[in-house]
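As you look at this complex, bear in mind that one protein chain is not there, while each of the others sits in place.
Letters A, B and C mark the chains in the order given here, with residues in each chain numbered from 1 onward.
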Amino acid sequence: MPDSAVLLIDCPDQRGLVARVSSLLYQQGANILHADQHRDEALGLFFMRVEWTLDSTDESRFDLDRFELAFAPLATQLEMHWTLTSSAHRTRVALFCSQTLHCMVDLLHRWRSGELRCDIPLIVSNHREVESLAAFYGVLFAHVPITAATRADAEQRQLDLLAEHAVELVVLARYMQVVSPAFVARYPARMINVHHSFLPAFTGARPYHAAHGRGVKLIGATSHYVTEVLDDGPIIEQDVARISHRDQVEDLVARGRDLERIVLSRAERWHLERRILCYGNKTVVFD
Amino acid sequence: MPDSAVLLIDCPDQRGLVARVSSLLYQQGANILHADQHRDEALGLFFMRVEWTLDSTDESRFDLDRFELAFAPLATQLEMHWTLTSSAHRTRVALFCSQTLHCMVDLLHRWRSGELRCDIPLIVSNHREVESLAAFYGVLFAHVPITAATRADAEQRQLDLLAEHAVELVVLARYMQVVSPAFVARYPARMINVHHSFLPAFTGARPYHAAHGRGVKLIGATSHYVTEVLDDGPIIEQDVARISHRDQVEDLVARGRDLERIVLSRAERWHLERRILCYGNKTVVFD
Amino acid sequence: MPDSAVLLIDCPDQRGLVARVSSLLYQQGANILHADQHRDEALGLFFMRVEWTLDSTDESRFDLDRFELAFAPLATQLEMHWTLTSSAHRTRVALFCSQTLHCMVDLLHRWRSGELRCDIPLIVSNHREVESLAAFYGVLFAHVPITAATRADAEQRQLDLLAEHAVELVVLARYMQVVSPAFVARYPARMINVHHSFLPAFTGARPYHAAHGRGVKLIGATSHYVTEVLDDGPIIEQDVARISHRDQVEDLVARGRDLERIVLSRAERWHLERRILCYGNKTVVFD
Partner (left out) sequence: MPDSAVLLIDCPDQRGLVARVSSLLYQQGANILHADQHRDEALGLFFMRVEWTLDSTDESRFDLDRFELAFAPLATQLEMHWTLTSSAHRTRVALFCSQTLHCMVDLLHRWRSGELRCDIPLIVSNHREVESLAAFYGVLFAHVPITAATRADAEQRQLDLLAEHAVELVVLARYMQVVSPAFVARYPARMINVHHSFLPAFTGARPYHAAHGRGVKLIGATSHYVTEVLDDGPIIEQDVARISHRDQVEDLVARGRDLERIVLSRAERWHLERRILCYGNKTVVFD
């Protein structure tokens, strides 16, 4: 895949936003691959994602620095929040897990096979089950046990590890510990969790037990950014599977694993490809 | 479709239940079309549905009365709850609605085309939008307006109509009034409602607004038996549809209509075909 | 819903297309509601749909004629195929059917309830089953029986009816006659059919029988534009449902009806909302 740049914008809505951004890109010689916009009329907000090539066979490479210099004043004038990213930059990701490894196995293979374009310098777990898998993929494994008494110290050690490895995105791949608000505040919209229910139904512990108890006919899984409130962050992706009265809790757990793999891996990929914008407690996903 | 009989059983689980029921049917000459069983191990319960032909080209008609005489003592001995129904019996169904008619249009056509095998002697509404549709299908329409002041009288009038028309099943096809516990108690596991969300998420009023507010990526609809607690009865069927940030509340409402038609019509059909057993707050659906 | 305009474009891809179109709209004062683009890199084609408001509370109405005058030269220069439509224009639609009415019942109710914004001046059938339904919705019914001997005359009568009623879109709602190439040529990308299989599997007659014979685990339905080659036109929408060994052909037929309703009604709505562009034998659907 050739290098490309992605510009993500959110700002107050007004006329001419697409015209002004696309005209500037045109003047600078951008060869646009994808462009997508969204308006939230109720809130008066505008969202945009543009991706264009940086390489070129027939002419000189696109000058991203020059574009940024030209774009910054426009962005200020239009009160834009924006990020500009080159695909040459590989996001640094840490994976957290506990004893259940199906999401880890899935994410690591997607990474190895090139489906997830990122660096994974670090795997953290409060258990040791993942250790040999980390070694197989050549990723540093840090064992950080957690008890009620040691939680604060353990989180500090985790934060130190994340800082040491310059981690930009934390993926909780069935990590069965609640993360403190202070920790969350360090990775705003940069920590993704998978919850094994169709949120907002069945928040909290043991959602498959709760689903079985309620007698639902579909179970679900949800990937979302982590916020201070448990299982309440902006939803990125959800999926469901049909069940019946024949399915016991352990069947729901098994069926759910397939859903969890799908929704978590999509969320990570969309984040890495700069397809997600958060606003309020919701996401725009330009897929 | 030739006539058939359906035997529905629930009882405490013990060994030999299938053997004893199927042996009796065999002795009486039943030609079994479908047989299905379920055990709830945690609760120690057994559920069974057997369907067999009543007509026969090569021999005499199955004697349902004789079978019932032979089966009753066995059922008592094994502490069974059971119902025995001939498909020659057409369940009498009343449809309730308010102003939104998509479920009514759908159910009435399925009925007319033979997909729903029942009699529909009565349509009740607190509005008049359905009147011409009822006339088109030749069903008596009763306009029963409801206000806070007249609720008790209106419900009494509804109950009188149901009694007068010997109604056995009430289907609330987007009927936007809460039914009183006293009314519900008259039709236990015989009143089906459609709720326009993926229960237990978004109970109560305006679920599509709530779903939009929460930023979910899938919306749902649920059909369930009505109990005293609003939106809490045994779930019969659920379905979902994928949405995105582009979908406004009115889009969710439109997408949801397709889900509502599906889950409500399936619930009614399964009820008519004696495929549903309720226990606790759950259903067994032998589909 | 306030009035809006939709501009649909396809043309050879080149840089600056979005910039030039959006800048012109901005200069003319358009308040853009939705904009969507697509590039087919292999074929070097560009597709765009822009929708903007025509009404306005705070200023004068958008001048569509003036915009068209300004846009036409640009379009010529950029070798664009384009259509510009005001939502005030209600497409004139004819519905064709045979004896099975579930799609007709569905489409007519969606139309009556405002979900399908169009005029339906005419219903044509080679049978009489739909006659009372047409009367209920106040649509003229034309009975055009077809036999092998009368096919050519019957098609001419159909074409005369379509011309007389200024029909712009023909929807074949389970119309079980093959339409001749000469007829098809009169409504290029303006005749929508629903085929009761997951195309390209099971083309031709009796697809549910074929699906049952092959032992598939999912059945499908497909809506597509009609071309000269049977069941081969550009696919607009497809959906599937899970089946099992328990399902007989008649169960597939019943399950399939729900799929047919969904894929046909979506195709008609997307066509009416100018969301579909055909190219080669494929569609771009800006949903």
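The criterion applied here is as follows: a residue touches a chain if its C-beta (ideal position, glycine included) is under 8 Å from a C-beta of that chain, and two chains touch if they have at least 3 such contacts.
This one's a predicted model, so the numbers in the text were calculated from it and none came from an experiment.
Engineer: Which one, B:29, B:121 or B:213, makes contact with the chain that was left out?
Structural biologist: In the complete complex, the chain left out is touched by residue B:29.
Engineer: For the chain not shown, which residue from A:109, A:128, A:143 or A:206 touches it across the whole complex?
Structural biologist: Reading the full complex, the residue touching the unseen chain is A:109.
Engineer: Residue by residue, what part of subunit B touches the chain that was omitted?
Structural biologist: Per the touch rule, subunit B residues meeting the hidden chain are 15-16, 18-20, 22-23, 25-26, 29-37, 39, 242.
Engineer: Over the whole complex, note the residues of subunit A touching the chain we left out.
Structural biologist: Looking at subunit A, the ones touching the missing chain are residues 101-102, 105-106, 109, 113, 115, 132, 136, 254, 258, 262.
Engineer: To test your reading of the contact rule: which positions on subunit C touch the chain that is missing from view?
Structural biologist: 38, 41, 198-202, 214-218, 220, 234-240, 244-246, 248, 280-285
Please note the rule applied: only the chains that are shown with their structure count from here on.
Engineer: Distance from the CA centroid of subunit A to that of subunit B, rounded to the nearest Å?
Structural biologist: Computed value for the inter-centroid distance: 42 Å.
Engineer: Name the residues of subunit C that each touch 2 or more other chains.
Structural biologist: Touching at least two other chains: none.
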